[in-house]
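Here it is, the structure, as structure tokens.
A single protein chain has been omitted from the complex, and every remaining protein chain is retained in its original position.
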Amino acid sequence: MSRTRRIEVEVNGRSEAREIDVRLTLADFLRRELGLTGTHLGCEHGVCGACTVLVDGRAVRGCLMLAVQAAGRSVRTIEGLGDAEAPDGLGVLQAAFREHHGLQCGFCTPGILMTLTELLAKCPDATESDVRLALSGNLCRCTGYQTIVSAALEAARRLNGKLAS
Amino acid sequence: MLRSRPLGTSRDEWSDLASAPLMKPPPFDYEDPETLAGALELASRLDNHKLLAGGQSLMPMLNMRFVQPDHVIDLNRIAELAYIDDVDTVVRIGSMTRQHELLESDVIARRLPLMREALEQVGHVQTRNRGTIGGSLCHLDPAAELPCVLMACDGVVEAQSVRGTRRIAMRDFPAFYMTPAIEPDEIVTAIEVAPWAAGHGSAFLEFARRHGDFAQASVAVLIASSPDGAIERASLAVGGLATAPQRIAEAERMLAGSMPTAALVRAAAQACGDIEATDDAHAPAAYRRQLAVALTERALKLALVRSDAANGGLHEPNA
Partner (left out) sequence: MRHTGPTFGKRVERVEDASLLTGRARFVDDIRIPGMLEAAYVRSPFPHALVRSIDVTQARALEGVHAVLTVADLRPALTQERIPLALSSKELSGLAQKSLRDDITPPVLALDEVCYVGEPVVLIVADSRYIAEDAIALVAIDYEPLEAVADITSALTAGGPRVHRDIDGNVLAEYVLSYGDYERATATAAHLFQLDLKQHRGCAHPLEGRGVLAMHDALEQRTTVWSSTQSPHEVRLTLVQLLGLDDEELHVVTPDVGGGFGAKYLTYPEEVSITIAARLLGRPVKWIEDRREHFLTAIQERDQLWQVEIALDAEARILGIKGEMMHDQGAYTPQGINVSYNSATAVPGPYKVPSYELRVRAVETNKVPTMPVRGAGYPQATFAMERLLDHAAREIGIDRAEIRRRNLIQTEEMPYTTPLKTRAGTPVKYDSGDFPLCQAMALDQIGYDGFEARRAEAARDGRLLGVGFANATKGTGRGPFETATVRVGRSGRVSVYTGAAAMGQSTATMLAQIVADQLGVEFGQVNVVAGDTRYTSMGHGGFASRQAVNAGSSAHEASVKVREKALLIASQLLEQPVDALELSGGRIWLKGQSNVSLGLGDLAREASGIPGYSLPKGIEPGLEHTANFMPKGLVYSNGCHAVEVEVDRATGAVRLERYVIVSDCGELINPMVVDGQVIGGAVHGIGNALFEWMGYDEMAQPITTTFAEYLLPTTTELPRIELTHVVHRSPLNPLGIKGVGEVGTIPAAAAIISAVEDALRPFGVRIDETPILPPRIVALVNASSTAAGASGPASS
């Protein structure tokens, strides 16, 4: 029988090893096995984007990957996004979200931040249209997205400024 | 991506599935071979197995238990299935090549601009980062973009099993609704497309309710023109209407050998007005046909403009 398997995964820079059910989704692995509950499950059928995490730097839906598929890979979650040196531990993107009220209930926020993390890494001079396209696979019921887009553009401006200086 | 009544389930079956609050995958055995040979051996040996490619359609169906395989054979560790090769007259794409790799590929942008344009409308960044061309093809959603493109391009699908290798014309690939013409022990390993010569025009247009949704109708057009501006060759595929994307032979015949005029474009588009189309609660058949006509007219114009631009912009397609 091969219904369980031992896997090793790097999560937020730490190596984690667990014996897990092969049917466990990556999102459930992060939440249940590692206690990284910042990754949320909003639909579990691959539409809402709340469970978005980075695998080898790319945004993926955590409900549409099995945890075993992450073996040997590097995973980054909301818990690995902060900047320990900054006020309240918030990185540039997170701080921009707070300043621009880019979140209300905050449930979709981790997935949105992870999607934007990939976008801003690949496309630091993202325009409003780039941001909206990138976020088309993330649902938010509270904000109407407007302040999310503003926050993302502000973060892009700041990251660009940092790059330039 | 998933749809309401998956895999041709009957209404009763669907009603049971729809009301069962299932969101966690059922138990299965899991194999992740690192070689194609290993995968083929497993596929020949294991009953009731599912091949896991990018997982962007299979995983939701597993989570909802619409499918309950005994074995999942994961193809994601088979490096030899992920490549984009530009060899003379053919672009050959490994089945496990991810959609984002295609979207970012110079070869695709240069040689298959139709596919490039379609890819921008496939799902979202998170699904393209995992989704593969082979997976999309085998899931064979009637409204998926890539099968429609391959239908227009006369793509060839290569399927392997321990018994050997088969080459299947895209035209023959759909067997039934969301069911490809491959055997349970076969694995789609590659897709081949013969790009049209430089200077051709193409356009992929779709109508989806929101960006990234499956299209209610999609149209893939390829046009090659002669130096005098006449259409030499045309290919037109319509997706989203029937159980699989369909080529519109009548329109292609009308276009080939003709000078492009607005009237011709309109007449060709009208050929989509009575093609096979399904009816469902989201879109009646008549509506889907009307979409196909409108999108075809727009796509033809766009492809002609692009073809003209590629040839120096001497002709005015709408004259």
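General observations
When the chains are written out, they are named A and B in that same order, and each has its own residue count from 1.
The definition used in the following text is that a residue touches a chain if its C-beta (ideal position, glycine included) is under 8 Å from a C-beta of that chain, and two chains touch if they have at least 3 such contacts.
Small disclaimer: the values here were computed from a predicted structure and weren't measured.
Contact with the undisplayed chain is limited, among B:Arg45, B:Arg110, B:Arg163 or B:Arg209, to B:Arg209. Contact with the chain that does not appear here is found for just one residue of A:Ile78, A:Leu119 or A:Ala156, A:Ile78. In the full complex, subunit B contacts the hidden chain through residues 1-4, 15-16, 18-27, 60, 64-65, 207, 209-214, 216, 281-284, 287, 290-291, 293-295.
Where subunit A meets the missing chain, the touching residues are 21, 23-24, 31-32, 35-45, 47-48, 50, 77-79, 81-82, 88-90, 94, 97-99, 101, 103-110, 113, 131-133, 135-149.
One rule holds in what follows: only the chains that are shown with their structure count from here on.
Note on chain placement: the centre of subunit A and the centre of subunit B lie 29 Å apart, centres being C-alpha means. Within the complex formed with subunit B, the residues of subunit A that make contact are 1-3, 5, 21-23, 25, 28, 44-46, 49, 52, 58-61, 63-66, 68-69, 115, 118-119, 133-134, 136-137.
Interface residues of subunit B facing subunit A in the complex, by the touch rule stated above, are 1-2, 23-32, 52, 55-56, 59-60, 62-64, 72, 74, 76, 100, 123-127, 129-130, 210-212.
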